[in-house]
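First, the structure itself, so that you have it in front of you.
A single protein chain has been omitted from the complex, and every remaining protein chain is retained in its original position.
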């Protein structure tokens, strides 16, 4: 695929200098915190896959193969660290995920094949999340407890206590994770989650996650909000909270690990805020151009891994090439798949019901309509 | 009026013992705080008037002269102290009041004649607040900046920043006061008020007031909410806050004085929570029977004033008799006034508009309807 | 002989015992009160929520996602208007996820006027609810239907609004629910919470049987040839009363249809009756602009315009911002028995 190499994404720009170290390290450090080098490489590979998929998605939105893009370039560390620590499965013994629209990295790290993302982006009938109905990144995977992503900001925070309530009763270590941006915390639903997760004697295993990129579309958080940290909102409810640099995979991994461990064991809520970058603006509606002022977690992590000898730039390039090939193959395959048809319009409106005289199977238009 | 004396309200029960002190004190103390004895007597008189009006209102709701009662017996200290400190007038130079349904005492202390309360309770056409349309205690007085009370819990907290915004621009010492119960703070609108009152550089002179009677209808706060104090909710926003014993008029007066002074001068928000009693349950829907387990602020204040020689029981009885006479006269007069008629149904739906081709004056039914 | 409130309560008990209902919740739904209209007294899974309608609906959705079976209450439908977005989301979950996620929740809420509720305890909800695709909407006019519709709502794996005509909640049925003891006082002793301290009280549930009113099935409560009257909820008994009076006094007879399901509705029954009578009147108490009755009228006009012998009619509440506290407001803005009677009379007598 010749386009693949012609595609000069910003992944290739700014070639990092080579390290002079020789022995590969056992751990990667950030201040006092560490993760194993093996884990670091896994994170790195998943972050690359995520970035590549997002860049390919943006390209599709510009080429006309798709119409709208929104996603998480800049949040890869947070998303991948989250996805890899999920207890994946169906039902209350496993984790529930109430995501928002920047979580491709979570899904890839959990094992979603790239093509399922592309199918939604390309509005295919084969899109397993929405049959070509919803915006990209609006995942829904019942087998993995990934409840449908909605475009409506913050409503997921009002739903999270419900899944967690069932999990609390069920016992075990399953928790509910709910993710949103910082601007959205101005909606009352954020408070609903704090409040409903701490009813006396009914504390719930909810991990509230806020990715703070300092913007809601064009609005700078500091012009509309006095809070120093979103995580401060937890205090009145006695909820444990932390803010972490989302551009540091070592810190993010450990912060998520601690937070999840707390929720899993204590069966109580935790609020974790991750400071992240927004590398392509809000969405394709605002142009999706690369923004150059913000820290690029992929570039800095790459540099760190090279600096400490955990990887060399040849291996990095191989990972990138592999990810690009994977993304390109997914696009090529998805674009060959059928689009939804006129017959799809009504489908899956209602679940079959034995007590419904009009719609025993599915919706068929106005009652009695021919 | 013979009924007046036959009416054995709980005001008359539990005759307080007489004091042996002789010289009337100059100030009334509570711990380190004081108010002048003169002010204390004014508060006391207004508290009596408020209690008497509420008791008369409950009686009307049981006799069939009215149908529904809700109000604030047990909150008299808070309400009267508030009403007496309002800068009353029209427009942004004066205070705006976003009240809820337990604030008769505020209005009486501000100077509302009892009959205007009764007119609404008795659903008269002369009801200046709603022309017999709304529940009792749903006041609306444009000349005093008392915006319409709505039955919908907590929405007033989303509106308060708006009046305060205009006041901030206007300059001067006018502030916005917004009152609600503690259960209502679970609605997102409470958070909206905290957030919108503290936009950086746009802090607003909003005095948020929560009367905490520990119940929302039948629901004990401590069974549904983890917060220790509602006033703790202010912290994430850097808002000053205080909780005060609403059953102590000396403390309430001073707490309100400090809070108002802060808002007036600093042009910033303040959250004040007052712990109050609920002496007749939620409303007539739950029976409105006298509850005996809770502190009765009127009884304790009366005792305190007698104990320190600020008043004697003869004078107390005179105040009560006067208040009862006032209330009875208001009821007698209001009940003679006309009820709304069929013609009132559409009135005051729309303000006259020179740009409306269909309803230049008011609503007249469906467009073009004969 | 049960009231609607008791019937719903027994259906919820049946749901807890036999149909997997895991949570019945809302403001004041749990002990000690058991609902402002007593609908949830004594239920095993009933609990009180914070005063937060968005939390109620959100939590219900979450419970359903995780395999629970929630029935939640909005205390008065008047307080559901800050949460329509979540209703819309609940209604689109299955469609948006192309069948991945069902949304089996029941939301019950008292609706309509008739209890001197003033501006905020008198709203209607059926027209709003009918505009939210993905939901089913039911509304009983009597206790037996309330029992059968609530059981159907619980069994249906889709979101269902159970609208309860608040002014009828205490109205007793003349019929017995399946399993209900014959003596109404005995029933009351068994399942109504005592006045006063309830801490040690436990209900004694009668051994209720399953009974289903299928969603989308109307009931023909009176039969006749002089016109088709379609109504539901609080005004249905008024339509029946008016029809009976007109039968007695003037010999007019009507098909009176208790729709019971707002969506989906029983188009077949409506259609058959309109073809027979050529005259139709639709009655509800909701405000008259963009009212659900206007949808039904449009369907009738769409499919039976040439079958109509006279102008098809609606009788609805006035388009005003509220129901006023003084009865003169309600009497003059919401259809009353006299208005219903006059409309039926006209329906029967208007020359073709």
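A few comments on the model shown:
A, B and C are the chain letters, set down in written order, and residue numbers restart from 1 in every chain.
Just so we're on the same page, contacts are C-beta pairs under 8 Å (C-beta built on N, C-alpha and C of every residue); 3 or more make two chains touch, one makes a residue touch a chain.
Note that the coordinates shown come from a computational prediction; the quantities given were computed from them, not determined experimentally.
The hidden chain makes contact, of the residues C:25, C:79, C:147 or C:161, with C:79. When the omitted chain is restored, the residue from B:160, B:208 or B:226 that touches it is B:160. Across C:95, C:254 or C:267, the residue that sits in touch with the chain not pictured is C:95. By the touch rule set out above, chain C reaches the unshown chain at residues 54, 79, 81-88, 91-92, 94-96, 119, 127-128, 130-131, 133-134, 263, 287-292, 294-295, 297-298, 301-302, 305-306, 310-314, 319-322.
Residues of chain B that touch the chain left out of view are 91-92, 96, 127-131, 133-134, 138, 140-142, 145, 147-148, 150, 152, 155, 157-167, 176, 188-189, 192, 195-196, 199, 347-359, 366-369.
Not every partner is drawn; the one left out touches chain A at residues 67-68, 123-124, 130-135, 150-154, 183-184, 186-188, 216-219, 223-225, 285, 339-342, 344-346, 349, 363, 365-366.
Keep this in mind: only the chains that are shown with their structure count from here on.
Distances between chain centres, each the mean of the C-alpha atoms, put A farthest from chain C. One finds 42 Å separating the Cα centroids of chain A and chain C. Mean C-alpha position of chain B lies 37 Å from that of chain C.
The distance from the centre of chain A to the centre of chain B, with each centre set as the mean of the Cα atoms, comes to 48 Å. Residue positions of chain C touching 2 or more other chains, listed in rising order: 49-50, 52, 54-55.
Touching of two or more other chains is recorded for residues 186-188, 223-225 of chain B.
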